[in-house]
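As you look at this complex, bear in mind that one protein chain is not there, while each of the others sits in place.
Think of it as A and B in the order they're written, each chain with its own count starting at 1.
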Amino acid sequence: MRKQSVILRTAAHVLLPLLLLFSAFLLLRGHNAPGGGFIAGLVASAALALYLFSLGIASARHALGVDPRRLIGAGLVIAIGSALPAAFFGDAFFTGRWLTLDWFPSGPLKLGTPLLFDLGVYLVVIGSVMTIVLTLAEAEERPDAPSNEGD
Amino acid sequence: MRPEIALPILIPLAAGALSLLAWRSHAAQRTLGLVGTGLLLAASLWLAASTWQDGILVMHMGGWPAPFGIVLVSDLLGAIMVVLAGITGFATAVYSLVAVGREHERFGYYPLLHLLLAGVNGAFLTGDVFNLYVWFEVMLVASFALLILGGERAQMEGAIKYVTLNLLSSALFLSAIGLLYGMAGTLNMADLAVRLAETGSNGLTTVIAVLFLVAFGIKAAAFPLFFWLPASYHTPLVAVSALFAGLLTKVGVYALFRFFTLIFTHDVAFTHEVLLWIAAATMLTGVLGAAAQFEFRRILSFHIVSQIGYMIMGLALYTPLAIVGGVFYIVHHIIVKANLFLISGVVYRLRGSYELARLGGLYRSSPGLALLFLIPALSLAGMPPLSGFFAKFILVRAGLEAGAYTVVGVALVVGLLTLYSMIKIWNEVFWKAMPENDGEPNDDVMNDDRPAQPAGGLALLYLPVIGLAALTLGIGLGAQPFLELAERAAAQLLDPTGYIHAVLGDAAGIRP
Partner (left out) sequence: MESMMALVVGGLYAAAIYMMLRRSIVKLVIGLVLLGNAANLLIFTSGGLTRGAPPLVPDGAAMPAGAVADPLAQALILTAIVIGFGVLAFAVVLIHRAYEVVGADDMDRMKDTDT
């Protein structure tokens, strides 16, 4: 991959944490307002893709920390897991179940299976987008790939 | 709450997710492949048994009542299809233990296999038109990736044709959904049946019906848009071919059965007449295409096309007996076709080629395999007492009763030509002497099936072949219970009130 501009590299360093934070915000907001796992996952993958373009494949893989395919697996497990609690109570799969925690002075915190499902979607989206982007980027860098001219 | 309705979807999804997590361990992926598909088979049998006993089962996902939420519905046809998916999936998983090498597992063979099965079962069980689209796409994405595992040139070229036509079909499907929603204001299949029956026949309904017909016709590889199938099915791994041959086109056929018995019955004289001509043309072009081929898997691919014609013929005649024949034909076909592809893989493993000209002498060296080939081959051609005989017999009789003599004539001629094709394979592969050549195994088509493990693995390859052949024999010799099953499934299809009532409950009656 060609050497990228200093501006882009510096910006990527700053933007990655900010965008990841923003994606977490979108994920949590999606529970009762526009937002949600899919859009949050796309924001996070866009951040990682930007990182990849400016700093190269190796550092993007390092920033991701895990094999993106594992992320897909983990996300799917979580999403399926969110369908199961209802079954234990005798409801249809995917029926929403909430756990209310009222330990906080600001009011009760309600954690529900829809949030769990969103989290699963979030991970699946990051995993699949990064799998595709990394596959394409690595194919681009392979020495045996045909050059664009003269074929 | 009946958990068994959702299990055939959840089990493969979970197995796929776990095998993604166990990315690096081949042993874990293989175990998950075997256990996952085995559990799927068990769950599908459970579902079929419950559906047989208690009638149509419904699950309202997330507790949202129909027609507002998504429902999973298991009537007998859906349950039968799920069982067949379980059988094919399990047989393929056993076969894959030997036939799929590490290099393919590394590209995600097992997760994709599970994802494909989840998509197929979801399509069989859903009671919502848009949800059906989603499952179709899940299945398609998995099949795209499975098709190019290995990355040979022929695979890429086949995949481009496959992807293009299937995406075209998806876009048509989606457009038809849009128009249907605009017209009826609902996408729940049972609700649609009620509303369209109220509005009666009009031009727009027929246009939408034909759009669905074209979309599902492409997926089912019906005439005239079947080209993607013979262009791609002979290129992937044998295990993948067998799975595709058994299941993918049949999802399209299933969707046709569902839509044209439940939803679009307002203008049977037109839509089912079109279906009848499509059926005849599909049978004929498929079998003629096969007659011109001299490559094992290509012959079989063209025969899938011609067999699809028989199933559509059952639907098109639209008499109780014909629907029975169609359902029975699907059961027979999935088992036989998957088995024939698996056998072609065994032959390749033994001789290193799919070209008939380079094969020969297998009757002398492996008579057992020759016998195992004869069972599904003759069943495909419709020889008594095998399963295919009863399937064809019912269809022909239904055709005669309905006075559709042309299509019956076509069906009989096509049966004869199928026999010719099968005898051609038998003569070339098993009976004639091994041709003289330089003795080096050629790899003109694929080199995926080089023995990953020497010798010992062959028994595992034979195991699913024997199992499926035994099923074919069983369905043929003990046809009565299977016929009864098909009869009850057909009765449910022809009288949709049971389906509608099961899904909508009492809401069906109080519609404004």
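We adopt the following convention: contacts are C-beta pairs under 8 Å (C-beta built on N, C-alpha and C of every residue); 3 or more make two chains touch, one makes a residue touch a chain.
Note that the structure is predicted; figures quoted are calculated from it, not measured.
Trainee: Among B:74, B:88, B:232 or B:344, which residue is in touch with the absent chain?
Mentor: Missing-chain contact among the listed residues: B:232.
Trainee: Among the options B:130, B:277 or B:431, which residue touches the chain absent from this view?
Mentor: B:130
Trainee: Which is it among B:28, B:42, B:174 or B:210 that touches the chain not included here?
Mentor: B:174
Trainee: Going by the touch rule given at the top, which residues of chain A touch the chain that is not shown?
Mentor: 33-34, 38, 128-129, 132, 135-136, 139, 145-146, 151
Trainee: By the contact criterion defined above, which parts of chain B meet the unshown chain? Give residue numbers in ascending order.
Mentor: 130, 133-134, 137, 140-141, 144-145, 148, 151-154, 156-161, 163-164, 167-168, 170-172, 174-175, 177-179, 181-183, 187, 230-232, 234-235, 289, 292-293, 298
Following the convention adopted for this analysis, only the chains that are shown with their structure count from here on.
Trainee: So the centre of each chain is just the mean of its C-alpha atoms; given that, what is the distance between chain A and chain B in Å?
Mentor: 35
Trainee: For chain A, which residues count as touching chain B in their complex?
Mentor: Per the touch definition, chain A meets chain B at residues 67, 69-70, 72-77, 80, 83, 86-87, 90-96.
Trainee: Chain A touches which residues of chain B in the complex?
Mentor: Result: residues 1, 3, 6, 10, 13-14, 16-23, 59-63, 108, 111 of chain B touch chain A.
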